[in-house]
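Removed from the display is one protein chain of the complex; every other protein chain stays in position.
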Amino acid sequence: MEQDKLVTNTEIKVRFNECDPLQIVWHGNYLKYFEDGREDFCIKNGISYLDAKVQGYSTPIVKSVCEHKLPLKYGDIFKIETIYIPTAAAKLVFRYKVFCDEKLVCTGETVQVFLDKIGNLSLNYPQFILDWKMKMGLE
Amino acid sequence: MEQDKLVTNTEIKVRFNECDPLQIVWHGNYLKYFEDGREDFCIKNGISYLDAKVQGYSTPIVKSVCEHKLPLKYGDIFKIETIYIPTAAAKLVFRYKVFCDEKLVCTGETVQVFLDKIGNLSLNYPQFILDWKMKMGLE
Amino acid sequence: MEQDKLVTNTEIKVRFNECDPLQIVWHGNYLKYFEDGREDFCIKNGISYLDAKVQGYSTPIVKSVCEHKLPLKYGDIFKIETIYIPTAAAKLVFRYKVFCDEKLVCTGETVQVFLDKIGNLSLNYPQFILDWKMKMGLE
Partner (left out) sequence: MEQDKLVTNTEIKVRFNECDPLQIVWHGNYLKYFEDGREDFCIKNGISYLDAKVQGYSTPIVKSVCEHKLPLKYGDIFKIETIYIPTAAAKLVFRYKVFCDEKLVCTGETVQVFLDKIGNLSLNYPQFILDWKMKMGLE
């Protein structure tokens, strides 16, 4: 298993329109950053965008958690670490760590499931995910 | 023609997450308010939601203009006046006036066109719009 | 303790611009709905907006959780139940339940802390919260 391939680092800059009247990033916008991290992970690890329909499957988010340690401000350049967490169940679990100036700003997690073409929950991993896990040395 | 039916008033309250670090509504969020006004207009005037696919047509925005006179702040309750502007061409033109405490905050305009099922621009009004204009006394 | 005062129901309608290419509400937008619910709770329960600076305190969100059971679509009218959860620690904890057509769509939780004027974490409840809890029959 090539452990190092399962973490992706993405650099993002805080936009003016992402900040609120307290002059910090509005908490809900971290889910956009998580999505940026997740997408970057997918590109760098050779898996199609998991947020849209892929091979007949959609992968809706069924859970998201975000814990804030420090605020981010307009213009801050930060790094998001996106970590793929293998699970036995047919789910996609990602954990996130946001760092700015080497300090931990926020941690989070998202859980996605697979819905087939007619919207039914898939109890098993779709073949394209099994293939990807195999390729990545994840059993 | 029942002129008074062509204007709809909608009351909206400014949300915390719509305001920016200058403590005013971020300018791009007025397009959300215009959409709220447009949707309210459609409901009150018996026409299906124009923002989604209706009868095989989609009605994308091709132009939007927004002019700001005064800022809105978190918690402000304001009124948006949505005015339907009849046009000869197959377009939907709405004008907007945002008022808070009787003062004009902002004016705007959006223009939508009709795309048919395969995405081609419709040069004529779709039948359901002609029917609606007839019903509303708009020639 | 007047238990029934600690739950607020708020009706909201899904906007077009809150939905994603899967034609469902983008998951991050539920945090906006939670904010709508929280604000409505505050108004109905006679406490100033907790999202902005109040009496020198700001109340940033330090944790948010959202679990999705069913999707919401454009035009859906749903109800959000906002429940205040009393805690011994100087925190504001709200739980949320989103219902549409009597079905549970989503549950969630937010945790807020109190920062004083110079941004330090308040280990005790500010006086205005103690007063409010007293008034509400909360210990």
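Some points to look at:
Letters A, B and C mark the chains in the order given here, with residues in each chain numbered from 1 onward.
The working rule: a residue touches a chain if its C-beta (ideal position, glycine included) is under 8 Å from a C-beta of that chain, and two chains touch if they have at least 3 such contacts.
Since the structure is predicted, the reported quantities are computational estimates derived from the model, not experimental observations.
Against the chain not displayed here, chain A makes contact via residues 15-17, 32, 35-36, 39, 49, 51-52, 74-75. For chain C, the residues touching the chain absent from view are 16-17, 19-21, 23, 26, 28, 74. The omitted chain makes contact with chain B at the following residues, 21-22, 24, 27-29, 31-32, 35, 52-53, 58, 60-68, 71.
Note that in this section only the chains that are shown with their structure count from here on.
In the contact between chain B and chain C, the residue numbers used by both copies make up over half of all numbers at that interface. In this assembly, the chain whose C-alpha centre lies farthest from chain C is B.
Averaged C-alpha coordinates give centres for chain A and chain C that are 24 Å from one another.
Averaging C-alpha coordinates per chain places the centre of chain B 30 Å away from that of chain C. Multi-chain contact residues of chain C (touching two or more other chains) are listed as 32, 35, 52.
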